[in-house]
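This report concerns only the one structure given below.
Removed: one protein chain of the complex. Kept in place: all other protein chains.
The block that comes next holds subunit A.
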Amino acid sequence: MHPAPSIIAFTTLSGLGLGLLFWLGLDPTAPTGWVGFAFFAIGYAMAVGGLSASTFHLGRPERALKAFTQWQTSWLSREAWCAVAALTVMGIYAFFLVFFSVQIAPLGWLGAVLCLLTVYTTSMIYAQLKTVPRWHHWSTSALFLALALAGGALLSGRVTIAMVLLLIAGGLQAWWWQTGDKRLKDSGSSMESATGLGSIGAVRAFEPPHTGNNYLLREMVHVVGRKHSQKLRLIALGLMMVLPVLLLLLPFGHVWALVAVLAHVAGVAVARWLFFAEAEHVVGLYYGKR
């Protein structure tokens, strides 16, 4: 799949922002006043920034509001609803915390649940697609949630929880890569099933339907950059998990914490780039490509 920068920015930033808001919602001693304002501002900047980045890849962004109508079947529509609900509830919760130092705990809990639901709906946009076997698995949702929770814990300064969750998310990421590599083969889709010609013999793409490029090849059969995938996986894991955990083991300092956060964000962005660049869409089989 084509790793569109807007989609990578969207899933990376909104996941982290919503993860931070989740922890702020659950925190029994949530920050108030200016400190609270800073935390919520970071959470909102990431969540809203990510969500608005997602509109950049639309062909007709001016009609984006229509995406709220089909929540009964569409995960994209459900994501839109959950995001608005989460940001509204957390907004009210933050407003009272920041300006009146009043914590309405149930509102925070509700907002926290909605934040996680939003991350889950985002993950389901990908996990629902049977056409991309690497994504079509429950572990895709687990991975998105784990990364949001770990990143959120890191951003909100929960050292111990962050370390544990970072290790869990990193382990899940490694396992997701490992198992994902054979999911296309296990899906049963092949050039033989795609063409229905397998009963005769082995199928080879002889001549493509078009000599030039097209939307399908650009969007679904992106194979550029895959050759470095093993190196990129190690870089991503090092940045998202190993480096932050090591920095958290040091005596606490704001500079180290900032470096840990930046490393984690960069690591997740690299992993998200691979998430798209490595994903094989079954339509590639018609072109004899993966």
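In this section, a contact is a pair of C-beta atoms (placed from the backbone, for glycine too) under 8 Å apart; a residue touches a chain by one contact, two chains touch by 3 or more; residues count from 1.
By our rule, contacts and distances are computed from a predicted model.
> Name the chain not shown, per its UniProt record: "4Fe-4S dicluster domain-containing protein", "Putative ABC transport system permease protein", "Molybdopterin dehydrogenase" or "Phenylacetate-CoA oxygenase subunit PaaC"?
When "4Fe-4S dicluster domain-containing protein", "Putative ABC transport system permease protein", "Molybdopterin dehydrogenase" or "Phenylacetate-CoA oxygenase subunit PaaC" are compared with UniProt, the left-out chain turns out to be "4Fe-4S dicluster domain-containing protein".
> Thinking of the whole complex, not just what is shown, which of A:Ser52, A:Gln103, A:Ser187 or A:Ser229 touches the missing chain?
The missing chain is touched by A:Ser187.
> List the subunit A residues touching the unshown chain?
Spelled out for subunit A, the touching residues are 1, 57-61, 63-64, 66-70, 72-77, 80, 125, 128-132, 187-189, 191, 193-197, 199-210, 212-216, 219-220, 281-283, 286-287.
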